[in-house]
Each structure stands twice: as C-alpha cells, then as structure tokens.
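One structure is given below, encoded as structure tokens.
A single protein chain has been omitted; all remaining protein chains appear in their positions.
Every chain is named by a letter (A and B) in the order it is written, and numbering of its residues begins at 1.
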Amino acid sequence: MTVASAAPAPARPRKPAPSRVLIGGLVAVAAITAWAAWEIDFELTSLFENFSNGWVVVEQFLHPNWSYLGNAGTAWMETISIAIVASFFGVAVGLVFAYMASQVTNRSTKLYRVTKWFLSVLRSLPDIAYVLIFVALVGVGSLAGILALFIFNIGIAAKLTAETIDAVEPGPLEAADASGSGTFARARWAVQPQILPNFLSYALYIFELNIRSSVVIGYAGGGGIGQLIQVQFARFNYENVSAIVISMFVVVLIIDQVSQYLRRRLV
Amino acid sequence: MIELKDVTVRYPNGVVGLDNVSLTIPDGQFVVVVGLSGAGKSTLIRTINGLVPVTEGSLVVDGVEVAGASNRKLRDVRSSIGMIFQSFNLVKRTSVMNNVMMGQMHGIPAYRSLFGAWTAEEKEIAFQSLERVGIVEKAWTRASQLSGGQQQRVAIARALAQDPKVMLADEPVASLDPPTAQMVMKDLQRINRDLSITTLVNLHFLDLARQFGDRVIGMRAGKVVFDGTGAEADDSVFEDIYGRSLTADDVLPGKA
Partner (left out) sequence: MSAETKAAPTKTPRPQEPGKARATIGAIVLVLLVIGGGYFSNADWSKFPDVFTEGWRYFYLMLKGIVQNPFSEPYSEYWTQAFNGMLESISMAWIGTMIGAAISIPMGFLAARNVSHPVVVQVTRVFLNIIRTLPELVFAIILLLPIFGFGPNAGALALGIGAVGTLGKLTAEALEGIDPGPVEAARAAGAPGSAILRWTYWSQVLPEVLAFWLYRFEINIRASAILGVIGAGGIGSVLSQAFRYREWDFIGILLLVIIVVTVIVDSISGAVRHRIIAGTAIKDKDIDTQPVGL
C-alpha cells in the first residue's frame, strides 16, 4: 500500500453495531430451533442404523408393478372429477367472498372485517381436517372429498382474488362512482373485467392444488387415487404403490402443462 | 344551476382544497376553470358531484343540497352529472358498449346489470351517445384497442348516456396531443351548445381556456381570484392567477 505516508489519516467512521432487531432475531431463531429439535427428539442416527429397513421398501419401489396401472384408471377419473367439481364451486363462492373481503368493493367496514376474519379461520384449518369432518358427516367416499376441497378452495380463492381486487386501477371505480352506479354494478363492470384474467388463472392453480392434494384427501377417506394408495400401502403392496405414484407423476405433469398453456392464453 | 355558498373543503390530512368559495353557475354555461396544479380546480369539480365532501357551507346542484347528502341521495345527484377525467378511466378489458353502459347503470336494476342483460332501448341510448362523439362504429371494440382521443370520446359518450344536466371535465385534454385536444374540446363545446348542458372544464392551457370559455374562473390556493369572460382573461390576468410570468408550457404546444 502506498497511501500511508504524508498527512495523518482522517478519522475512519466506526462500523455501526449490528442492529438489536437483527441480534434479537438471530437469538430467537436459534432458541426456537433448539427447543423445537428437543420437542420432537430430532435425530439423524436412525438414517444410518436403520437404512436397510428403508432400502427394502425402496427396492420394491424400484420395481413398479405396471400391470396394476389398469386399476388406477378409475381412481384417477374419480380424483379429477372431485377436483373439477370442488374447484368450480369453490372459486365461484370464493369470488363472492373476495368482493366482500376487499374495501374496494365492500363499503361496509363491519362486513369487511367479519369476512376477513371468517376467511382467515377458514384458511387456518388444513385440508385434511375438512376431510375428517366431512367423512364423519357423510361417510367415506368422494362426496366427503368434494365437500372438503370445496370449503378449502373458498379460502384460497377468496384471499388471492381479494388481493387482486385491492390492486385494481382506481380510475374506472371513480368513473363508476361519478355516474352514480350502485355497489353491484360497480363491482361487476368496473372491477370484474379488470380481475378476470387473474381470477381464471387462480382457478386453474386451485384445480392443480386439488389434484396434488388428492393423496391426502383419499388417505383420510375422501375417495379417488389417495384411497387406492392407502389400501395398497396398508397391504404392503409397495410395487403397486410405486406404479400409482409414477402415474401420479405423469398426471400432475400433464395437468401442469395444460394449465400453463391455458394461463398463457388468458393473460 | 349550480350554487356554492361559502364552501370550504378540508381534506382529512388538513390540506384546504377550497377556501370559502362562492359561485353561481347558470344553466347552459360553458365554464373553464384555470389555475396551477394544487390550486383547487380539481377539488372544485369533485366537490360539485360529491366525490369530495363539503366541510363547511352549502352547495346546491339543480335544487338539491349536495353538502351532507346521504350516499343514496349522492348517487341520485351524480346520475344527473356527467364526469370526464384526464386519464379517461375506462375499463380497458371490456367493450366500448359496456363502458358507455356505466353511464346508465344508475337506472338499471342489479339483477340485469350483473348479467349484462341490456335492453334494446338502453343499447340505443348508448349508440346515440357514441354517435354524438362520432365513434359509433367502435361500439363493440375493446376499449384497450382505442387511441387516447378515441378513449376520451368514449368517456364523453359514457357521460352523455347519463342524460346529464351538468357535465364536469377534469383536465380532459391533458393526456392528448394538440390536434386531438382541439377536437375533444370542440366535441364538448358542441354538446354544450346542442343539448344546453351546463359544462365545467378544468384546463391549464390558457389559449384553450380563452378559446372555449364563455366564462373563465381563475383559482389560486383554494380561492377564486378571477371570474370573467374569456375575452377579459388576457395574459396579465393569467400571470396574476398563476402568480408568475407565463411560459411556453402554458399554451397548447404546436399552436402558440
């Protein structure tokens, strides 16, 4: 370095101390992690000790029973049907809730708060809880799956759509107000055309989610492909489970592609 | 007739939009309001149809007190006041027809408007409104496919479909190129003459103000500082309204 020689260096600014929020945050994260690991008796040694147990299963998985795929056809039909019905009605009802959950379209602050609160309660329960509830109400089968996903979809559709409504261009709203339009006409003609592409793309996304959660739904008694997996798994027919999982992979991939294509055309 | 008596508008953040303004605008007059941005032009116009609430004073439009009116009543008042905006405020993703329908939404029951079931009569009113601004052939085009001038004309048609007694225009030509601006102003003037609709237009180009205003109102800091005919409003008057000497930005480019 050639700098030092001549004049004495001016005082260097001190490096600022790390903010308290940052330190507090890091300590909190470390503490929570340690506590959580203790709470669930976290360990990885089993991975080495019992690896052979797992490997036996994996080996069966590597030899899928392709002939079993024929049986999966009907179950897939059921799963896709469940997803179609549940997403259709879920997003339709979700749209109504979305209008009520945005202050852009809902002029009543009270109703807005109640809707927001109701939706966050709806979203806080996992899909499996809804399946368990509806299985208890209407028995094991696709109907329980449809109803569970329907309720579950309302929460997601309403949340995503309400956020889109919050962000619409305010100009047309002002124009609607200036012409004395009523609440419904304003929502239908100043807001809905603006949110429609996003809304349809959320509908497709929700349909995809429903296909993905089919394993969970069926496992808990909601019909479809998950039920098949559950039965085969309970009988330790891992070769059959493997074939189903591979078919699941293909179906999800196809539906992803189709919905991506539709979405590109929408926006 | 529009009558403002000692109207003061104070926004929730404390800014005073209108400061003790009294004005009487007789039926059928074409009024141009000028002033710098922030002078209260926009507030004046938005106060007249109740988009901005009156803090103090009384404001009567066509015999109806707007100050302190209920939402229901405000909607009634607004349905007879057309409004045109600087940014057109069209719903770009739907057809021109549906945009013009917005003007009649006040009288259409919700069960029909939800499904877009317009009657032939309602469509005819929309067509006639579009005819007045000369773009009836675009009725079924998507609003997003129109040029700026065309969009502003659709917006005028939307206001006309309200069958308004009063027409308010907030900087209607500020986003348009000079020739289009002239055309849109002429449309507004013709409509004012043909249908004798009282018209209030905010402008910041003083040559347009002189050319079109039967009456020019100058505003500064929420107060009316000039009120006279277009002919009376010479450069010194504008310098007084603006509180500074005039520049090339104050006239419509390409004309001065």
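The criterion applied here is as follows: a residue touches a chain if its C-beta (ideal position, glycine included) is under 8 Å from a C-beta of that chain, and two chains touch if they have at least 3 such contacts.
If you're wondering where the values come from, they're calculated on a predicted model, not measured in any experiment.
Residue-wise, the contact with the chain that is not shown comes from A:146, picked out of A:146, A:173, A:228 or A:243. If you put the hidden chain back, the residue from A:129, A:196 or A:231 that touches it is A:129. Residues of chain B in touch with the missing chain: 97, 121, 124-125, 127-129, 131-132, 136-140, 161, 163, 194-195. Mapped onto chain A, the footprint of the missing chain covers residues 32-33, 35-37, 39-43, 46-47, 50-51, 53-54, 56-58, 61, 77-78, 80-85, 88-89, 120-121, 124-129, 132, 134-139, 141-143, 145-147, 159-160, 163, 167, 202, 205, 208-209, 212-213, 215-216, 219-220, 223-224, 233, 238, 241, 245, 248-249, 252-253.
The definition used in the following text is that only the chains that are shown with their structure count from here on.
Chain B meets chain A in the complex at residues 49, 51, 71, 74-79, 81-83, 85, 87-94, 98, 101-103, 105-106, 108, 110, 113-114, 116, 155, 158-159, 162, 168. If you check the complex, the residues on chain A that touch chain B are 107, 171-172, 174-182, 184-186, 188-190, 193-194, 196-197.
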